[in-house]
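Sending over a structure as structure tokens; questions will come in a sec.
One protein chain omitted, others in place.
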Amino acid sequence: MQAKQFSIRSSSPIQLINIDSYIHSAVQESGTKNGLCTIFVPHTTAGVTINENADPDVVRDIVMETSKIVPISDGYRHSEGNSAAHIKSSLFGPSLTLIIENGRVVYGTWQSVYFCEFDGPRSRRFLVKIVPD
Amino acid sequence: MQAKQFSIRSSSPIQLINIDSYIHSAVQESGTKNGLCTIFVPHTTAGVTINENADPDVVRDIVMETSKIVPISDGYRHSEGNSAAHIKSSLFGPSLTLIIENGRVVYGTWQSVYFCEFDGPRSRRFLVKIVPD
Partner (left out) sequence: MQAKQFSIRSSSPIQLINIDSYIHSAVQESGTKNGLCTIFVPHTTAGVTINENADPDVVRDIVMETSKIVPISDGYRHSEGNSAAHIKSSLFGPSLTLIIENGRVVYGTWQSVYFCEFDGPRSRRFLVKIVPD
């Protein structure tokens, strides 16, 4: 089964975009009952994570605090001015593996998957690969 | 093969709990000789990591330093007071994929898998999913 590729567009420099519905549709379409589902982001200034979907202030706090931890300017040498985005990409990671059970991805009550834009706004892609067991 | 779910209880606000024995039992029980083993934490204020199991001061230093990097109070908006735990959850990650060879998970000499409690103490769960190749 080929990986499914999705295109999204970020609207801010730093933004966490809920991609649950894309993942859900890929799993449904595949008809897979049990297996693994790997999300892969083919960019070096973006990433993928899981966090809370109830209070939007959680995502806001993640964006705010990680920009304090990795400041936008800090004596970087890379001339494109987006070194902080590259560093965040490595700290959050470009790949996330989920579990499929009974035809659905297993999530905790408050969990959603977020595409992490660290150098937007721009067009982005991600892949969803399903491996049945 | 269904994923195996385990329940644990943390006893501190921030705590790394060795879960090697749970993973070992799930792999043994499955009879899998070769494949992948994904650990998934269905919580947004917890995570999973690998680190040293020999000197307990390593885990202590990880807990201490990551709480300096992500302070408990830092102008967060989320009203539950656990934003630091959410941020650590994304930095450590909720998912970890291991390799099974000859009926056992491959570890380095000093490696153990830790459930990362960032907002305890409380009851927690994690899943172990095995995909034979």
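Should a chain be cited, it is by its letter among A and B, assigned in written order, with residues numbered from 1 in that chain.
Note that in this section a contact is a pair of C-beta atoms (placed from the backbone, for glycine too) under 8 Å apart; a residue touches a chain by one contact, two chains touch by 3 or more.
In this text, all values refer to a predicted model and were calculated from it rather than measured experimentally.
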*Residue in contact with the excluded chain [from A:16, A:36, A:99 or A:116]*: A:36
*State which residues belonging to chain B touch the missing partner chain.*
34-36, 49-52, 55, 57-58, 60-62, 64-66, 68-69, 91-93, 96-99, 101, 106-111, 131, 133
*For chain A, enumerate the residues touching the unshown chain of the complex.*
1-3, 36, 38, 40-44, 69-70, 74-80, 83-84, 86-87, 89-91, 93-95, 97, 125, 127, 129-132
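Assume only the chains that are shown with their structure count from here on.
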*With chain centres taken as the means of their Cα atoms, state the distance from chain A to chain B in Å.*
20
